[in-house]
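Can you keep this structure in mind? I'll have questions shortly.
Every protein chain but one is kept in place in this view of the complex.
Right after this comes subunit A.
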């Protein structure tokens, strides 16, 4: 056997940059035959290795299309060229591009941008457009300005998302693979270039219009006019989008209002974009070039070698028809984000973040909201320190004497130390809480469970500070109290988090039907009960402070001020909590009754334990001290119906459930200026009242068909449907 150590024919092409090992073929010895021979001696089914079977299993398999991304390059009939090569080859042009070509390229680019924002990698979306790899080589001014604009948009978006840090790998791919993102050009220069192209196009449009006006018979010009307009709209849209994003990078809150205006202007262009999509050239569906249609100027596989081995082959780029819809919704979300600057109190801000999150917004809008709220993670809206906001929130919620300027504690040195230190410790957990509300719904639930630990620590500290301030106050102003003020406020937030954690489990479809009863029980009999008492305690505390202030003022002025009856600040929240509690109670009793009638399918396997499931569902609550977690045995005792004599039958429970839904309906119908949430709950409460009454009357009791729970109207409370 001859030792094959000579240079082989096809190795002539090895160029620079090839590692030494590969180039210097004299070192390599061919052992193919001996190796194969040795392998044949191995017994069937054994592997020869230093590591185990498990590691062997985790290797990627070459020549398997599912795992071997590099294989595609050999399967596709066309040559995969990069930008420079394609230009040299004449495969794409950098000048003299027709209007339909420009429109088609730009629309495809927009689609790639959207696909990237939806969580795919840059390498398989925006950078499949060859033009963005090196805009300097582009001679067509419109395309050049556009590609630079797109790069800048990507760069700023990426920066914002990274900074906000409210994404996980399912939301967003932050890798840039070393691509150049137009760093050699300033933002201002790019917007300027776009504006120049816009102005030139606008001039052409005017010339066309003038010509058509005076030569109405030469109608072939009108297509050119439309295409010119189409291009103009796209360039302007890009400029507005970019300028809006640039505005978000500025620190002043005034730039947020500016961004909102720009977004509105961009929205105004959308109809023009939609109606002109048809003018753009389409992808060529040439099967000799592979299995996917290729758009001119795009090469889906150009970056394939940059991707890790197990990446999916192609990212599915959205269709042009969906492009405008997506932009429309994105612009709406960004405009909503801009509204945050109008809310100045902490509780209002928290509510804003919660509500915004409920529509499951995209990662970009969530990130913009975060970075607008906490600019550079230091001050709220860049102006207010978090601690001041916390103090304001305390005043609004529970009016603690220590924060009242009329109280002697306000200027007491020691009291100030206590309260300042407590508020300083609150800062980080509350910033974390707001950041948590910026994550996607699934991750949010998980993180809410974890932050309860931090709040438990705060609870502890609050109680201690309250006690200290109370004893201090007793000595100085005996008629005033400082009982559980701070504790009440922290407890309120604790309960909110716990309730949100449980409710979002319905939204995320985590619970099985046979679990509903204990989830709704925990909410109605426990968490909402605590919430109600916490809110009323806070309300009393506020009233006590107000009475004190009034008495102090009465002593000074002789004028009798006419007392205007204004709504208590917490009254709406108390009302809504009552409604929620009733809805949960109704659902709890419904589930118990359905179970009594054998209408709930339960797991039947040998090692099943409801206790294990229960403890798992409420596990994050174990770190909370107030309210103390209800363990399974305790829950069973507390919820045992046998303690009533006679114990209720299913009919009694259906009636009780119906009454709860009725109560919720009454409460909500009396809410002044109802918001969409109120209406949603009513849409669930009303049919449920009827269904429960029917079930109480024995309707379809014998049927084997199980009831259905329809969460499409309200994600936390289902409409119960008897089939």
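Simple rule for what comes next: a contact is a pair of C-beta atoms (placed from the backbone, for glycine too) under 8 Å apart; a residue touches a chain by one contact, two chains touch by 3 or more; residues count from 1.
Keep in mind that, in the parts below, contacts and distances are computed from a predicted model.
J.: Considering only the chain that is not displayed, what protein name does its UniProt record carry among "Phospholipid-transporting ATPase", "N-alpha-acetyltransferase 38, NatC auxiliary subunit", "Tubulin delta chain" or "Large ribosomal subunit protein uL5m"?
T.: Going by UniProt, the chain not displayed is called "N-alpha-acetyltransferase 38, NatC auxiliary subunit".
J.: Which listed residue, A:305, A:416, A:450 or A:568, touches the chain dropped from view?
T.: A:305
J.: Go through subunit A and note every residue touching the omitted chain.
T.: On the side of subunit A, residues 1-5, 10-19, 21-22, 26-32, 34-53, 55-56, 58-63, 70-71, 73-74, 79-82, 85, 305, 308-309 touch the unshown chain.
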